[in-house]
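One chain of protein is taken out of this complex; the other chains stay put.
Entry: subunit A
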């Protein structure tokens, strides 16, 4: 025995004494428990996982202002509206068509 009693541990049950794992509650009964827990005030505190609506900006952004003849601007706006795309998507579409035509 040490002077201060630092040595030693606790008695754990032998692995062979450990009874078989008790039956696991199925998902349906866990869901019932969660619902019952809500009535006791134990509710989800996690933030919403839904993304904010609007364009998802996954790449660097920039902007351009293009002054020009009204007929050209109107035609470009009509082009985008007919396809239900934004102005930058319309520009991207035209550029990709040009790449496809020249390549």
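Going forward, contacts are C-beta pairs under 8 Å (C-beta built on N, C-alpha and C of every residue); 3 or more make two chains touch, one makes a residue touch a chain; residues count from 1.
By definition in this document, contacts and distances are computed from a predicted model.
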Options "Tryptophan synthase beta chain", "Glutamyl-tRNA(Gln) amidotransferase subunit A", "3-isopropylmalate dehydratase" or "ParA family protein": UniProt name of the undisplayed chain: "ParA family protein"
Residue among A:9, A:54 or A:100 that touches the chain left out of view: A:9
Residues of subunit A in contact with the chain not shown: 4-6, 8-13, 15, 17-19, 21-25, 27, 29-30, 32-34, 36-38, 40-46
